[in-house]
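Notes to accompany the following structure.
For this depiction, one protein chain was excluded, whereas all remaining protein chains were kept in their positions.
When the chains are written out, they are named A, B and C in that same order, and each has its own residue count from 1.
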Amino acid sequence: MKAKVHVTLKNGVLDPQGKAIGNALTGLGFAGVSGVRQGKYIEIELDERDAAKARATVEKMCKTLLANTVIENYRIDLDA
Amino acid sequence: MKAKVHVTLKNGVLDPQGKAIGNALTGLGFAGVSGVRQGKYIEIELDERDAAKARATVEKMCKTLLANTVIENYRIDLDA
Amino acid sequence: MKSAIVVFPGTNRERDMALALRRATGRDPAIVWHSGEALPKVDLIVLPGGFAHGDYLRCGAMAAHSPIMAEVKKRADRGVTVLAVCNGFQAACEAGMLPGVLMPNVCLQFVCRDVHLRVERSVRPFTGRYNAGTVIRVPVAHHDGNYYADKETLDRLEGEGRVIFRYSAPDGTLGDAHNPNGSARHIAGVVNAKGNVLGMMPHPEDLVDPVMGGTDGLGLFQGLAESLAA
Partner (left out) sequence: MTASAKSKTPTHGRNEPTITPEIVREHGLKPEEYDRVVQFMGREPTMVELGIVSVMWSEHCSYKSSRRWLKTLPTSGKVVIQGPGENAGVIDIGGGLAAVFKMESHNHPSFIEPYQGAATGVGGIMRDVFTMGARPVANLNALRFGDPKHPKTRHLVGGVVAGIGGYGNCMGVPTVAGECNFHAAYSGNILVNAMTVGIASKDRIFYSAAAGVGNQVVYVGAKTGRDGIHGATMASAEFSDDSEAKRPTVQVGDPFTEKLLLEACLELMATDAIVAIQDMGAAGLTCSSVEMADKGGLGVELDLDKVPVRETHMTPYEIMLSESQERMLMVLKPGREDMARKVFQKYELDFAVVGHLTTTGRLILKQGGKVVGDMPVKPLVEQAPLYDRPFVETKAPAVIDTKTLQVPSDILGSLKRLLGSPDLCSKRWIWEQYDHLVRGDTVIRPGGDAAVVRLGDGPKGLAVTSDCTPRYCQAHPKTGGAQAVAEAWRNLTSVGADPLAVTDNLNFGNPEKPAIMGQIVGCIQGMGEACRALDFPVVSGNVSLYNETNGEAILPTPVIGAVGLVPDIARCVTIAPKRAGETLILIGVTQGWIGASVYLREILGREEGAPPPVDLAAEKRNGDFVRTAIRAGRVSACHDLSDGGLLVAAAEMALAANLGLNLDPAQAGLPEFAWWFGEDQARYLVSTSDPGALIKEAAKSGISAKGLGTFTAASALTLQGAQSISLDELRRAHEGWLPAYMSAPVAKG
């Protein structure tokens, strides 16, 4: 089973990366970019076949390692 | 319109970050992790309302800046 | 030799580079801001170290699109010598002036320490002052110095004699223990096909004076001064 995890900054938390990308895009002549946010995308291959168990495990992974829950949110999607 | 861009490493390109996460997860006692890959997730707010035009623009952004096509693939999703 | 150092927003090793160039040539390089300033006519263009644009997307990616880079590329195509160190190397790769890309160090940490480099080829204008096989000691200071290119590219680089420096032990032996960042085939520096653009991660400019703890890096700058003497 494959878990796809999106880790994104919470609303209101400064995102220097996103800001820099937005500036760069504008600088390159792309008009009409009103905001950019950058996050992480992590794919995890799991041996687990049971979706509920897999989700619980990945949830725990996010909390202990993958996301910094002080400033980040995470979202988990599972692919059979 | 919001564009969601996933930038991931091409197959065969070594991914030190993904590998480190995999090792750390195993070290923390998560069993059955057979592989981890880390990529970037970028959300771009665009003034453009036309989906085809927006996609073409983001496509160009990816090629010029957001992805290094020597090592990375990208995928674009649009949210109305 | 006249030289110019390009400064991007976030560049931070222009001073080190200027000190080294002054020591080797007796002249101060021109310092050129990345936008709105013309690049003077010089014999050597330097892309120095730092964190251009914060290196927030990929190292060197945004610098590669700076207005001045088009001019740097044009001059390089015409044969002007370009020395691209650390962040400059990253930008040169992103700009397509050199093959490959610099990925995060395998240890995923910033690494600042002296390393040993085996000079693979003694070629003007860069390494004429060193003998092939000589080992020099210079520092690295980077988070993303892990040189990567596909197998064909690496084979081609080696076949064409374009690998100029490799990380090694003090006695010149190669091995993972001496490779600070995981670079493919221990590559620390490569040149373009014409041989006038050198990209390297280590900082020869930070060991050019006995009071800094060594002078092994000075030869590179003296070699440039000799080769490019007007």
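Remarks
As a working rule, a residue touches a chain if its C-beta (ideal position, glycine included) is under 8 Å from a C-beta of that chain, and two chains touch if they have at least 3 such contacts.
Because the structure is predicted, anything quoted here is derived from the model rather than measured.
Across the complete structure, the visible chains that the omitted chain touches are A, B, C. Among the residues C:Arg78, C:Arg113 or C:Lys194, only C:Arg113 touches the chain that is left out of the figure. Checked against the full complex, the one of C:Leu19, C:Ile187 or C:Met200 touching the unshown chain is C:Leu19.
Taking the whole complex into account, chain B touches the unshown chain at residues 23-28. Taking the whole complex into account, chain A touches the unshown chain at residues 9, 12-16, 19-20, 23, 63-65, 68, 70-71. Annotation for chain C: contacts to the undisplayed chain at residues 9-10, 12-13, 15-16, 19-20, 33, 36, 49-51, 53-56, 109-113, 139, 141, 143, 203, 205-206, 208, 210-213.
Rule of thumb we're sticking to: only the chains that are shown with their structure count from here on.
One simple way to say how far apart two chains are is to compare their mean CA positions; for chain A and chain C this gives 34 Å.
If you average the Cα atoms of chain A and of chain B, the two centres end up 10 Å apart. Between the Cα centres of chain B and chain C there is a gap of 29 Å. Among the residues of chain C, those touching two or more other chains are numbered 57, 62, 65. Among all residues of chain A, those that touch two or more other chains are 21, 24, 28, 38.
Chain A meets chain C in the complex at residues 16-17, 20-21, 24, 27-28, 38. Those residues of chain B that touch chain C in the complex are listed here as 13-14, 16-17, 20, 64-66, 68, 70-71. On the chain A side of its complex with chain B, the touching residues are 6-8, 18, 21, 24-25, 28, 30-48, 57, 60-61, 64-66.
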